[in-house]
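Notes to accompany the following structure.
A single protein chain has been omitted from the complex, and every remaining protein chain is retained in its original position.
A, B and C label the chains in the order they appear, each numbered from 1.
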């Protein structure tokens, strides 16, 4: 009857779970799954959550240029944001610049974008990296675009709360400055997670299997969320939801 | 045939003499004679001089709020400005705050406005104070809203070039940090200037009588300049030019 | 309709508590929230820290600040200038300074702008050229002089960022979603970005969304900066909606406010009277 649940729907549902009570979530460029999660949270918020999706003037409200996102975030007006990294390490440091000795690079990525600010000031930063390998989740990043934590004298109301991959969901333990396994996605094992993670992380006695969306959530995702996503990421929406813009 | 020349016309003509080659002059609030001088210079500039008259959105071009004047001036985009003072002293310091011991005041004026910045960055600041008395032109101001000069390590491309009163015109000698008599207005004497000035100033061997506007200048003043002034300072224009807005 | 639209000016005024810092803009255009300020006065609010962006030296903005000061609502003022513009000095302000009943933090326009823009950007402070050697710099403990980190030996003033508790202004219109159109009266936007609570009165609420119009949206403060909006036609008077002040009204105020008694009588007739009549 229903189409099978797709991994993207599980990830988006997990992401939405971190956004309860938020008033304004921003989504960076080229982040369709985080956008889907944020838009799911928006549908559940009864209109109280605003989602600003960067990269397209039509989905952002700024009237003072692109700096306004950062200004607003600095003022505490952005509750959640999403960051990825070519490398992410066990301390939550992210690298968006490249592999190898800086400034030359074996592999060069596009750059750090707003990470070296938003990671410090947005209270709920959700890290995502769909490729969960020892290449991406490393012991120590080659370049710190933005650090996972800061000394106590540094102004830092924000930081990572979670890391989601194609294998599992980690929480970030701010006190111990390391990741803790929260749940493993259906069909994957602890051994698989351990084999593919380049950093140490805490394994609690109890951890769950990542929840799959229930019928109501699926209806929301495949209905109003899919329609909105199709307006912004038509290729992605077509592939995941079969939805046309 | 011609109406007698009014003092305001002499002052405005003298002011215009300082504005040759300027591209953009700003005029502060409630400064009708400086505005008249600037608009005279504009008529003579063949359209190359812009005059922004503060206090009325219609006569200012800003699209980034009131800060834009100062930002533009800091960038070198304002060539001339006008400042007055409840007190002006022999070092070119101006006081727009009050008489007596700060913060209490025997007399309180409205405040320093933009003086503590524009006086530093606008290359040609023309001081004006129509009441030339020992009460206004003092040895030392009670409060320095903005100093006439700065130490060499302070960023200061701008500063005073002249002071015009109802008796005379002073130049400001930047090297010696004091005023030098330039010319005395028709009908007034050196003795009168000396008796009414509270600070020492240099008296050169030769000084002129302030020039009265020639016929062409008078025609410009009483024609296109009067019309523009009437749109901004209707009461003043009526009184000086008999011009209606 | 957005839930930002509260029914009345009293609802907005109720958000202004004694002891708050309150920012008013300079009143060059019809941005003077006079009806709201009258209600704040009626509420007998005390110990406000009034901050002018950067002056209240146009006839109606100056009158508004002068009324607040004369009514005893204000403990301190940070300003680059308070006057009634062409109607002369602000009599209650000048008297309060002379009597020492208010504290003045004298500033200069670009310093107030820079500190407020830093506040809106969540920067801790703003550097600014100028200022050095002035008594403005010397008298302020929220201004300091540091060595320019990129030009050692050059002293540069730094100004603590300003984040007012409350900004209040009038605007031409809001849309049905609570976006406020200010056109190029952009000081209102900077005040809104910097302030924790933003109270706006508007001439009218329009049944549209400014984001649908590329021209209009360029002059908009987005709704998420706004705490509450009240529709208040003529809410800026004696500043007319076209930006021209009614100078007869301002001069009548200026004349009355020269004495404490005259001010009290004028306030009775023009501020408290409207309340008393309603009681």
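In this section, a residue touches a chain if its C-beta (ideal position, glycine included) is under 8 Å from a C-beta of that chain, and two chains touch if they have at least 3 such contacts.
Please read all numbers here as calculations on a predicted model, not as lab measurements.
Contact with the chain not shown here comes from a single listed residue; of B:105, B:121 or B:243, that residue is B:121. Checked against the full complex, the candidates C:44, C:151 or C:240 give a single residue touching the omitted chain, namely C:151.
Checked against the hidden chain, the listed residues C:114, C:168, C:250 or C:271 yield one contact partner: C:114.
Here the missing chain is touched by one residue of C:10, C:100 or C:124, and it is C:124.
The missing chain, though absent from the display, is touched by one residue of C:33, C:178 or C:219; that residue is C:219. Chain B residues in contact with the hidden partner, per the touch definition given at the top, are 23-24, 50, 61-64, 67, 70-75, 77, 121, 155.
Of the residues in chain A, those that touch the hidden partner chain are 29-30, 55-58, 62-67, 70-71, 74, 96-98, 102-121, 143-147, 150-151, 153-155, 235. Residues of chain C that touch the chain left out of the display are 114, 117-118, 121-129, 142, 144, 146, 148-151, 154, 156, 158, 160, 182-184, 186, 213-220.
Note that only the chains that are shown with their structure count from here on.
Judged by the touch criterion defined above, the protein chains link up one after another in an open path, with no loop closing it. With centres taken as mean Cα positions, chain C sits 41 Å from chain A. A separation of 59 Å divides the Cα centre of chain A from that of chain B. Listed for chain A are no residues, as none touches two or more other chains.
Taken residue by residue, chain C touches two or more other chains at 189, whereas all remaining positions touch fewer.
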